[in-house]
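Structure incoming, see below.
Only a single protein chain was left out; the remaining protein chains are all shown in position.
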Amino acid sequence: MSHPSPWVRALTLLGLVVVAAVEVGPYLWMVATSLKDLPSVTQFPPSLIPRPPRWDNYAKAWQSGPFLRYFVNNVVQTAAILVLQLGFACTAAYAFAKLRFRGRDLCFVIVMACLIVPPQVRFVPLYILFSHLGLVNTYAALVLPYAVSALGTFLIREAFMQISDDIVDAARVDGAGVFTVIFRLLVPMARPTIVAFSLFSVVYHWNDFFWPLVMTTTDAVRTLPVGVSMLREEGTGARWHIIMAGSMFVVAPVLAVFAVAQRHIVRAFTFTSLK
Amino acid sequence: MRRMLAVVLGLWWLAGAGPAAADPIVAQFWYSFGGKNREVTEAHIKKFNESQSKYRIEGTFQGDYFQALAKIRAAAITKTAPAAFHVVGEALPNLWQGGMLESMEEYAKGANGTDLADFVPGLTQAGYFDYLGKKPAPLFALPFFRSTPILYYNADMLAAKGVKVPATWDELRDAAGKLTVREGGDTKVYGFEVPVDWWFWYGLLHQAGGTLMSADGKRAAFKDKGQEALQFWVDLVNRDRTMKQPPGKDYSAWEVANTDFINQRVGMIFTSTAFLNYMTENAKFKVGTAFLPAKAKAAVPTGGTYFVLLKDAPAAQKEAGWAFIKWMTDPEQTVSLSKATGYMPVRLSAINSPAMQSFYKDNPNYKVALDQLRNAQRFPFSPALFDIQREVIQPNLEAAVLGSKTSAEIMTTADQKANEIIGKYDR
Partner (left out) sequence: MASRRARRDAWLGYALVGPSLALFGLVYLYPVAYSAYVSVFQWDLMTPKRYVGLANYRELWSPEFGEVLVNTACYSGGVVLLALALGLGLALLLNHRGAWSAALQACIFSSYIVSWVAVSLLWIWMLDPQYGLVTYGLRLVGLPAVNWLGSPAVALWTLVLVTVWKTLGYPMIIYLAGLQAIPGDFYEAAALDGATGWNRFRFITWPLLSPTTLFLVVTLTIASFQGFDIVKIMTGGGPITSTMIYVYYIYEQAFQYFRLGKASAAVVIFFGLILLLTLAQWLAFRKRVQYTT
């Protein structure tokens, strides 16, 4: 962009501000709603700043269920899924990208086929299976069905394929074991892909409502999104202010993590080139 | 000395070795509402557990009605289903015929029984269903949170415009016309709003003088009067343009109608009596309630959910489940549940108690649904009922209002599909 006229620059800036406002506006609205009382929520024209701010909405939301347990469960579930997904995906991707064995491509196609199987399709058979195994209401029910990721396997394989075979051969000639090659050599070189995929996985599973709801029948391993859904009421009138307060509990941790990790994410991309 | 010690210890051991204080029998109660209803239910579960030590009920949320039903069925397959849950009235025949539900006859008459005669007739299973000339099914459901649709109106708005509360369809059309406020091309205030929904359509069907099925339940019978009902909406929305069709499906649309009413964007709505607490607390105007307007006759469906017991649960858990259900429908509890939520109390003795009577005197709006029960219409006790509601009627009503099909076309197709479904179950 060499020497754009000041008009273009001003207009561009304005456009960007508008986009940012549209993106963040509803989100700010959510925050505002979480601090109102119910009559203010439904009134129109809507008021932007609640006076006085009702911080007790947050207390009410938090106390509506075992929110601390939901929070811990949510962390355990998201972290366990991510670790397992990356572990399985990196090892499988190495085999698909760098090793030759019969049936390799067929196996890969099978993995690809799993990309379009949504949780609504998997629910009934897996519920029945896990129930027979006595695993309903356990972390296994939440984590195992997502322990492998077809998307992750595909993306990391792509990244590995872009790394020259010579590097791998050299390392193996030097006597490096398989896992050293994968996790100490290839993974750092594929860091951008792995970070990008991890971001996607964490946001998806942190906010996942459907799977933790249908695979559990008690509160033991339920997560925050399920807890927040219990604030919704279809029969006698929704209390939006409490629902939004509850939703904030789900959003805040991810925001915090992202704020802290943002610099590292950016660095992950710039250290090695996404060739 | 030692011998005496031995004797004392022996006696002590004997005393403790008698029938030990048994652990409470634990049973699960699955429910599918959140928010205020959930809070009230959980509070009552806690109270039940504290009021006795023989049973302990654990209540858990299982998603919306359909997610809960799916989980119950899946859990039944693996024999891990709860002892008790609640379910919408329309699904009862289907579940009963499918063999999932336990009969409550013995429990009701037994030691920990309940006075069936004291239940409000319009709210019971017997009052809800038309058994189509066959032998009535045994008791297998007790009313939980039950409601009827009522007409809510903005009393201030009607008074300001000199509009009378409508009692017939024609008066409703009139009133809607007078209450609608237009500015240029926009409608600032609609006269009337109602979700284009099975439940309200069922009411209109009967108000027009129709029924859903033939008296023997072998054929669908709603084609003509159902069309009249649907056409009423079509005219209000598209010809008079005095009715707003709230966007969204199922409860999303209901919420829009409620919010519009509170914001004074609409003068009159039909919705469940269960929202009365919510409306009264949040409206900044005087809320009035009335019967649904009549046409050929005054008619109203009832709605809400019933308590049921699962047949495949272990006997001890079923016993615990029954004890809970019985306790929840006792007069004292039905009063506290009703006051906390706005749903109707299910016991006559509760309604006639001085506490409730004075409550109704101070809050006449709450009495409307109760009085309206004399116009309650029954539902056919047919396993096809649930399918007809969910597959045949509910998804297809809006096409008429949106103008993509005529009400005649829709009802003809619906009649056909309904007969197919009835035939499928008759096999």
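Letters A and B mark the chains in the order given here, with residues in each chain numbered from 1 onward.
To be clear about the criterion, a contact is a pair of C-beta atoms (placed from the backbone, for glycine too) under 8 Å apart; a residue touches a chain by one contact, two chains touch by 3 or more.
What you are looking at is a predicted structure, and each value in this text was computed from that prediction instead of being measured.
S.K.: Decide which residue listed in A:Ala10, A:Ala59, A:Val83 or A:Ala113 touches the omitted chain of the complex.
M.R.: In the full complex, the listed residue that touches the missing chain is A:Ala113.
S.K.: Tell me where the left-out chain touches subunit B, residue by residue.
M.R.: That gives, for subunit B, the contact residues 66-67, 69-70, 73-74, 76-77, 94-95, 98-100, 185-187, 190, 244-245, 247-250, 252, 256, 259-260, 263, 265, 387, 390-391, 395, 398-399, 402, 404.
S.K.: Pick out the residues on subunit A that sit against the missing chain.
M.R.: Spelled out for subunit A, the touching residues are 1-2, 12, 16-17, 19-24, 26-27, 29-30, 44, 46, 88-89, 91-92, 94-96, 99-102, 104, 107, 109-122, 124-126, 129, 144-148, 150-151, 153-155, 158, 161-165, 178, 192-193, 196-197, 199-200, 203-204, 207, 209-210, 225, 228-229, 232, 240, 243-244, 247, 250-251, 254-255, 258-259, 262, 265-266, 268-270, 272-275.
Rule of thumb we're sticking to: only the chains that are shown with their structure count from here on.
S.K.: Using Cα averages as centroids, what's the distance between subunit A and subunit B in whole Å?
M.R.: Those two chain centres are 38 Å apart.
S.K.: Can you list the subunit A residues touching subunit B in their complex?
M.R.: Within the complex, subunit A contacts subunit B at residues 38-39, 42-44, 64, 123-124, 127-128, 131-132, 136, 213-214, 217-219, 226, 229-239.
S.K.: Which stretch or stretches of subunit B touch subunit A in the complex?
M.R.: 28, 30, 33-39, 58, 60-64, 67, 70-71, 74-75, 77-78, 80, 82, 145, 251, 254-255, 258-259, 262-263, 265, 272, 274-275, 277-279, 281-282, 284, 341-343
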